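The complex appears here minus one protein chain, its other protein chains still in place.
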Amino acid sequence: MPTGVDAYWLRLGTTMLMYGVLAMSWNFIGGMAGYPSFASAAFFGLGAYAGAVAQKYGLPMVVAWSLAGAVAALFAAALGFALLRLRGHYFAIASLVVAEVLREIVNSATNLTGGGMGLNIPVPQMASIADQARFFYYAMLGVAVLAFGAVLVTQRSRLGFGLRCIQQNESAADMLGVNTTLYKVNAFILSGVFVGVAGAVYASWVHYIEPPDVFDVLYSIKPIVMVLLGGAGTLFGPLIGAALFLSLEELVWRNYLSVHTGVLGLLIVLLVLFLPKGILAFRLRRT
Amino acid sequence: MTKTPLLLGTLVAAVFAVGAATAQDVIRIGAPLPITGPLSPEAVKQQRGYDLWAETANRAGGVQVGGKRMKVEIVYVDYQSNTPRAVQAAEKLITQDKVNFLFSPFGSGAAKAASSVSEKYQVPTIAATASSAQVYDQGYKYLFGTFTPNDTLTEPLSDMVKKQAAGVQRVAILARNDLFPLAIAQEMEKSAKKRGMNVVYFEKYAIGTLDHASALSQIKSQAPHWIFATGYTNDLILMRKQMGDLKIEAPVVTMVAAPAYQEWIDGTGKLAENVSSAAWWHPAVRYKGKDLFGTTENYVKLFQAKYKAIPDYAEASASAAGAIFQLAIEKAGTIDKQKVRDALASMNEMTFWGPVKFGPTGQINSLEPPVFQIQKGKPLVLHPQSIRQGELQLGIK
Partner (left out) sequence: MLTFQILANGLVLGGLYACIASGFSLVWGVLNVINILHGSIIVLGGYLAFFAHAKLGIHPFLSILVAAPLFYAAGYVLQRTLINRMIAAPVLLTLSLTFGLDLMAQNGMLLAFTADFRTLIIEPPLGVLALGPVVIPIDRLLAMLLALALTGLLYLLLSRSRIGRAVVAVRMDREAAALMGVSVKRIYAVTFGLGAMMAGVSGTLLAMIYPISPLTGTVYLGKAFVVCVLGGLGSVPGAMVGGIALGIVESFGALWFGPENAATLSFLLLIVVLLVKPTGLLGRKGYE
């Protein structure tokens, strides 16, 4: 598809796919299991730095990305065992704070990460700039396809069923013999691994990362808004939400220079007040 | 399921229908700025500088390009204080808005990140606020900068202290853990050690720190002769206030870069007295330029007339970036990107900002940044010799 498309659209497409990965990933823990996770930024930043540092030490790009996915998955597993015992607000806050802690650790580990100076990632040697942009588009597409595949498989598996049980009534699920801890941790790993890879791809794509950018709390909040927009727990909801969110963001960003954060805020408020079940629910109600 | 994607497609298409038109007799310069987010105060300053240049140039009929005059237009994009978004904004400006030239986003980090985009599309770019040498040593041909490297600030300062305050031996450094503030603190450490001074304290504080009392108490217990602190305006207002609260006294206190801003002097009141600093430019410098602003005095006058405020180095640098583009375009006689780039590379002109000549990396190497000190609520230039207004005063309470 993206031949002859100009670089701006390619960049937008890549961002769109990245948002899709974030939203689909959050859907595992937030939409299916019903745990309000704010850990996306932690996984994203961790993946970005794992990938970038690995590349700094000479690992090939694709190996570095896989490594970033593994690091994010391991981290999610460990974190999941610790935090998923908490519920509601407590879980939300604990997961929110993880990104803050990681950011400050990365900030202090100057030797490895460059700290507040940021980190430059070697630019891949490629025939042309257009090739490079196309390459990252396909890379992000690959991650998105993997994530979507995981969603498909999960929804039809015992895991998906178990997660829905947990969302309905965790204590009951527990009594019925669902190993809730294991299920939740699995959902958390799934919500981390693709975000980690996406973070690493992103780092290679923009060539330069710094802690406040990749651990930005907005990476935790945006996927939630996207999923809410598209409909939580559904198959296509997160993707539709991501596309819609990016369009709105871009529209507002381009046309309302001085008020765009306010307009974005207004959109979120309206969405919560009038479409709390997402755009799909709106469609269903009308037809 | 079919209806929604369709609806979505129309919406997405509608969003981007707003295309960019390019007029023929206008020079468009893109300026990605952090208009929202933590860096937004800096964006305001940049914008004031750019606007003053564009307005002054247009009032004179525009920029002389070969036989005709062309108006200038600055296209702003907000990148929300988010560096990757700055790269995106730069790319959007080049590919969508079809700008002819580019001003770099704010600071060394973002300027470096975006420089790969302008290099890609071979768009001449001037960075008005990037000082780190690492920004320029990437072998890029289209990036130019108006700030000399960081050590050109700490070196003359250290020389002066060494010469005029013989007893100064113990140096304490407290730096914001952020690109520029940290880089300048590291240069300071080198400059101090080079002169045989003893760095007794060197710590960083996190962005968003609400309290410096602990660090300052520790500094006080080390009884340093010279306290060197870096950070943005709000950090250093708070820090100076807490130094007063903790009754910290030292012969020399230097803060970079906040004292160059009137806001900092207003915000600290009497505590500003005798705090020294250095910056790349100061309204008290006196140059007779060949650019549209002419003398430094004239530039300050124009700025005051428009904004009712004295320009600081960041604002002046933004205006200078515009003026430098204008000089290069007029010399090249065309807005052809390659020719303007060559004109920039070979430039050797005097401006209100100072002598402008770019080194092989594209970073300016002709400026001598002034050292100054707040005395009786006003900044006085102590160095360079040619524009000196006062002597270094010792003792800060």
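By letter and in written order, the chains are A and B; residue numbering begins at 1 in each of them.
Keep in mind that, in the parts below, a contact is a pair of C-beta atoms (placed from the backbone, for glycine too) under 8 Å apart; a residue touches a chain by one contact, two chains touch by 3 or more.
All figures in this text were calculated on a predicted structure; none of them were measured in a lab.
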Study note, to complete from the structure: Of the candidates A:L17, A:A52, A:A73 or A:A94, the residue in contact with the absent chain is A:A94
Check your understanding: Out of B:P41, B:G294 or B:G333, which touches the unshown chain?
Key -> B:P41
Point to revise | Which of B:S214, B:Q304 or B:S346 contacts the chain that the document leaves out | key: B:S214
Exercise for review: For the chain that got dropped from the picture, name the residues of subunit A it touches.
Suggested key: 30, 36, 82-83, 85-90, 92-94, 96-98, 100-101, 104-105, 107-108, 221, 224-225, 228, 258-269, 271-273, 276
Review point. Considering the entire assembly, which residues of subunit B contact the chain that has been omitted?
Key: 36-38, 40-41, 43-44, 174, 177, 203-206, 208-215, 217-218, 221, 233-234, 237-238, 241-242, 244-247, 263, 266-269
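Assume only the chains that are shown with their structure count from here on.
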Revision key, fill the gap. Separation of the C-alpha centres, subunit A versus subunit B, in whole Å, is 35
Check your understanding: What residues on subunit B touch subunit A, complex-wise?
Key -> 1, 3-5, 8, 11-12, 15-16, 18, 35-36, 76-78, 80, 82-84, 87-88, 91-92, 95-96, 109, 112-113, 116, 120-121, 176-179, 182-183, 204, 206-207
Practice item. Would you pull the subunit A residues touching subunit B in the complex into a rising list? Key: 6-8, 11, 15, 104, 107-108, 115-118, 120, 123, 129, 202, 206-210, 212-213, 216, 236, 240, 243-244, 247-248, 250-251, 253-255, 257-258, 260-261, 279-280, 283, 287
